[in-house]
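The other protein chains are all here in position, but one chain of the complex has been omitted.
Every chain is named by a letter (A and B) in the order it is written, and numbering of its residues begins at 1.
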Amino acid sequence: MPITNSFFSTNMRIKFPVLALLLEVVIIVLFAIFVRYEERDFRTDLYPHFQDVHVMIFVGFGFLMTFLKKYGFTSVGINLLIAALGLQWGILLQGFWHMASNEIRIGIANMINADFSTAVVLISFGAVLGRTSPVQMLIMAIFEITIFACNEHLVVEVLKATDVGASMTIHAFGAYFGLAVARVLYRPGLSKGHENEGSVYHSDLFAMIGTLFLWLFWPSFNSAIAEKGEPQQRAIINTYLSLAASTLTAFAFSVLMEPRGKLDMVHIQNATLAGGVAVGSCADLNILPLGAMIIGSIAGIVSVAGFKYLTPRLASVLKIQDTCGVHNLHGLPGILGGIASIIAAAAQVNKQISAGLQAAALGCSIGIALVGGALTGLLINLPFLGQPPDQNCYDDSVYWEVPTEEVPHTTHHLYQEVQRKLSVEELKE
Amino acid sequence: MPITNSFFSTNMRIKFPVLALLLEVVIIVLFAIFVRYEERDFRTDLYPHFQDVHVMIFVGFGFLMTFLKKYGFTSVGINLLIAALGLQWGILLQGFWHMASNEIRIGIANMINADFSTAVVLISFGAVLGRTSPVQMLIMAIFEITIFACNEHLVVEVLKATDVGASMTIHAFGAYFGLAVARVLYRPGLSKGHENEGSVYHSDLFAMIGTLFLWLFWPSFNSAIAEKGEPQQRAIINTYLSLAASTLTAFAFSVLMEPRGKLDMVHIQNATLAGGVAVGSCADLNILPLGAMIIGSIAGIVSVAGFKYLTPRLASVLKIQDTCGVHNLHGLPGILGGIASIIAAAAQVNKQISAGLQAAALGCSIGIALVGGALTGLLINLPFLGQPPDQNCYDDSVYWEVPTEEVPHTTHHLYQEVQRKLSVEELKE
Partner (left out) sequence: MPITNSFFSTNMRIKFPVLALLLEVVIIVLFAIFVRYEERDFRTDLYPHFQDVHVMIFVGFGFLMTFLKKYGFTSVGINLLIAALGLQWGILLQGFWHMASNEIRIGIANMINADFSTAVVLISFGAVLGRTSPVQMLIMAIFEITIFACNEHLVVEVLKATDVGASMTIHAFGAYFGLAVARVLYRPGLSKGHENEGSVYHSDLFAMIGTLFLWLFWPSFNSAIAEKGEPQQRAIINTYLSLAASTLTAFAFSVLMEPRGKLDMVHIQNATLAGGVAVGSCADLNILPLGAMIIGSIAGIVSVAGFKYLTPRLASVLKIQDTCGVHNLHGLPGILGGIASIIAAAAQVNKQISAGLQAAALGCSIGIALVGGALTGLLINLPFLGQPPDQNCYDDSVYWEVPTEEVPHTTHHLYQEVQRKLSVEELKE
């Protein structure tokens, strides 16, 4: 890749720092005007929950995406950047909906919600991973969190729908937002795949760090904003059981759907988590342990099937390239979560929940995500935002200084031997 | 390896999904009949403890076993599978001993105990790692947890022995169960070792992720089910100190027992943890900080010595191949923990504890483990359960789609040059 400083190049020397610093200054000014410490409701009891969610956002999402052989720096590094920006922006945008005397009072609960808001962007990031620049991702973060905060307000405050683990407002929203962006950024040049779009042995192990920390702390994610007492305890137990069940079915269907009868790391890294997504909307409801396990079992199957049959067709038919398969981990299980909450409402597990409003919440989350994602996609598709050319996709070295791997000793030795041999023979000739 | 679908092949296309799904269905049915939410004793104060134990089971055990160069997918993946199955089965089997009006009431405490029950299987998994199929491991999990729950009931409820950190009921039990299975599955073909049975540089670093998270959260493991207040605080402090002491002696003896005076990663990954195992049985007792450190110091030494002198002899003399050296990390330190509790009882640190009953608990844990392991070994030795042939042991590619490592650029270039050269010369000849 030629390094040029032209306006349309991938070189970030000027545009990236200017944008990042500008955003930070704007945020600090807004914090100066609006944000003060919470002084009454400390909720320090939530601090362990917060820390679990915090690990999911930065280690979980970050490492989950390191499966690509040459894209680990971006996965874990730009994940950190997006989340660090997003949590500041999230505190403001979520806070604007709950201001008292023009002040946003920030405590542990706000930090949990701010971390949640970054999850939405990180899910969308997974859809377009490898084909976008950090500059594009900063812009996407700002717009997506803004739209997310509006949809969340609509779902929770206006529709009064239940979505304690955010199957609809975070997972389905983030997935369909990201897929809409991916549709706009479609690259025909990558329709046959790309040599960098795959894993190596150790990159798959790094990704499992992400998978496991997501898997482990998902009960905290789904219970963090649940009502104390029985509802919070149910959210923990239901998520724990749903994940366990989805792990069993994901393993089973990974083997079943593979003609050679082997496990596929993509499924294990992702579909084992589908149970956590799908149980989200009704995690705190009295769906019985049994109910959680059925939801989880179905989610694991749906997710593996999505990877196997849907992702290739999304790319070929709908022209939606989905690098991490977020549709299978967040989109489908998110819809499943919404449906489960509709059924739970219809079955009257809780009389305050309405099946119609749950359906409305699911519909508007997906609808707003698709429209918002398409518009955001159009914006970040502007040619001067540093998108990598097709041949440099899925390659950290466009945006990062990457260490040159040294030739191993044996190979080096061999190389010299061949060189010697070749020169000898060229002499002979 | 030829891929065939014959009844006796390693191909898992049918047998693995059928077994996994069948187990999940049976479990869901049993949950439907028996399991309800705990509605009285929430113990949400235990949730941080639970999460620490949870990390130990999935990240700790999972990554600890990734030290093998070509077996990381199985280590961390099948670890997840076993634990996800085991925790569901554990809730049922442990619950059956404590039913009230035919119901199992599940809360945070049950989740901790369910995670504990998976630890037993994961320890045994370490003994036979690389020489067994996922189908065999699912069956082993079911039987081992069943037998474990009975032994635990016997030790805790019948003998009323003290074993708060489960040196005897989990560590010694899991180790000797696994070794008995390994004895039955003995492979003479591997008596000279196997080229895959070793680490590479980065696989040893992945394993250290496991070591550290086990090391860090062991105080939570040993104190999770301790009585609130002083006993729980003692369990935390004693484990913290015992681990620190065993780390010092493990490092010292690793160097001392190595003629070249160098540290051995196997010892650092494992023997530094021996202090956590050995202090388990009497972690909550008033053994003084001093007592904990003496137990830990001895455990570190015994564990390194076990790796150095005992493991090779177990293999050659007793025909017990122990891949991860679980005998040195869980077996010997588990016995040491039992002995420490006998001494503590004899020294009357707590008048409710009887030296005789502690000895009985240690004896029956090991005895039941050996018999149960041998019987389970006979069962999973049935020829149609997909065991890998000797030459494919310690190799993920038998059961996993494994990415083909690309030839590095220099080597590839070299390869082409040699190919060109060879063809030129063949033309000349």
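Methods note: contacts are C-beta pairs under 8 Å (C-beta built on N, C-alpha and C of every residue); 3 or more make two chains touch, one makes a residue touch a chain.
Everything quoted here is computed from the prediction, not taken from an experiment.
One of A:96, A:186 or A:400 touches the chain omitted from the figure, and that residue is A:400. In the complete assembly, the contact with the undisplayed chain comes from B:209, out of B:81, B:141 or B:209.
For chain A, the residues in touch with the chain missing from this view are 3, 5, 11-14, 16-17, 20-21, 23-24, 27-28, 31-32, 35-39, 42, 44, 47-48, 51, 54-55, 58-59, 62-63, 66, 70, 72-73, 76-77, 80-81, 84-85, 87-88, 106-108, 111, 134, 202, 206, 209, 399-403, 405-406, 408, 410-411, 414, 417-418, 421, 425. If you put the missing chain back, the residues of chain B touching it would be 48, 52, 69, 198-202, 204-205, 208-209, 212-213, 215-217, 220, 229-230, 232-234, 236-237, 240-241, 243-245, 247-249, 251-253, 255-256, 258-265, 268, 272, 286, 288-290, 293-294, 297, 405, 407, 411, 414-415, 418, 421-422, 425.
Note that in this section only the chains that are shown with their structure count from here on.
Rounded to whole angstrom, the centroid-to-centroid distance between chain A and chain B, based on C-alpha atoms, equals 32 Å.
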